[in-house]
Each structure stands twice: as structure tokens, then as C-alpha cells.
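Excerpt of the complex: some chains, original placement.
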Amino acid sequence: MRDYHGKCEALHGHNYKVFVHVRGAELNEGGMLLDFTQLKAALKKVLDGLDHTNLNDNPFFDQNPSAERIALYICQNVQAELGAAARIFSVDVFETDKNRATYYPDF
Amino acid sequence: MRDYHGKCEALHGHNYKVFVHVRGAELNEGGMLLDFTQLKAALKKVLDGLDHTNLNDNPFFDQNPSAERIALYICQNVQAELGAAARIFSVDVFETDKNRATYYPDF
């Protein structure tokens, strides 16, 4: 991270844990808001583009891939995958079990 | 599940994990919104009616006992048990550690 003078200044990795929540007022005929497998496929596609890359090389993160920016990135890209099928309510990015950033696109 | 052509089509079981959240602006004299034991008793009563049954036989689920419909069912029935003692804010139904449906009665 640039402009950050703690122990995260050096290049390092994380095992992020990500949750995407979609929201809606009506269920489909099968009683679902969105099939979990559809949501997982969209999330997997977006995460595959990040996994094992140096996030600093991705211009979106501006050399500071904070959990907040990663949550925003995942939200925008998973929403693009889902299209009109569902509206994302929130994206949680856990850097560790204790540190989480959540992005709410509609707040 | 009817009208669902994935691996969940066949009869199968889940170890659901359920959380019920109640909400209010005032605490009682003991400093509680609602005693946890009261909430647990109401939830237990409702879950006992579902446990080890074939959910497809329950007309409420219309042969598709999705996590979404189970959350709705639990919300309505636990709220009926609680009466005016507390207002349910949300019901989480975890199908697995990774798959959750949440029902918010007031959204």
C-alpha cells in the first residue's frame, strides 16, 4: 500500500473471504430470489480475475487495494454479471475473521 | 424441489442454521429488549414443527422449500409466538455456511 506506513506497507497477500447479498421484494416461481448457483457463478467469474494477481497492478485500486475498494470493485463487476436478474444489497470483504469492509451500493 | 433442475432436484436434507433478530427502541427494566430465553423458546417451538419432516409435504412451501420461503415461514410463526413482546427485524436461514437467505418483514 502506498501512503500507508504500518506493517501493510510491504507487498503481502490475504485470504479474503467475500459475501455478496442480493435483495428483492418478490420471489420467482421456485420460491427463490436468485438461484445461489447463479450468484456463485457470477462471483466466481469476478474473483477469478483477481485471484493470485498483484492487486497493485490493477489501476482500479490506485496502488491501495484496501478492503473497501475491493468490495466496491466486486460489487460493480458482479452487478454487471447479474444484470437485471438481481440487485446487489451489499458486499462483505473479510481481510481476516476480525476485519471486514462492507459496501452498500444504495446507501 | 419442483421446477428446479440442478443437483437439489432429488429429495435431500439440510442442517439449517437459523437466526432471528428482534428490534426495538426501548429496553425493559432489566436492560433487555427481550430475554434471549424467551426468543429461543419461541424459535424452538416453530423449528420443532419443521425438524425431521419432509418440507415438501407442508403446503406452505408449495413443493419448493427454498431458504427464502423457510425464512418467511419462521418469521411469521415466531412473530405469532412473540405477539406484542417484540418485533422481528430479520430472520437468517443458512442452508450451508456459505448460503444464506434473510427475510426482513419491514423492508
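By written order: A and B. Residues from 1 in each chain.
Operating definition for what follows: contacts are C-beta pairs under 8 Å (C-beta built on N, C-alpha and C of every residue); 3 or more make two chains touch, one makes a residue touch a chain.
The structure displayed is predicted, hence computed values, not measured ones.
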| item | value |
| --- | --- |
| Identical protein chains in the complete assembly, only 2 of which are shown | 3 |
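Basically, only the chains that are shown with their structure count from here on.
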| item | value |
| --- | --- |
| Between chain B and chain A, distance of the C-alpha-averaged centres to the nearest whole Å | 27 |
| Chain B - residues contacting chain A, complex | 1-4, 6, 61-62, 64-66, 68-69, 95, 99, 101-102, 107 |
| Chain B partner contacts - residues on chain A that touch it in the complex | 21, 23, 25, 27, 29-33, 35-37 |
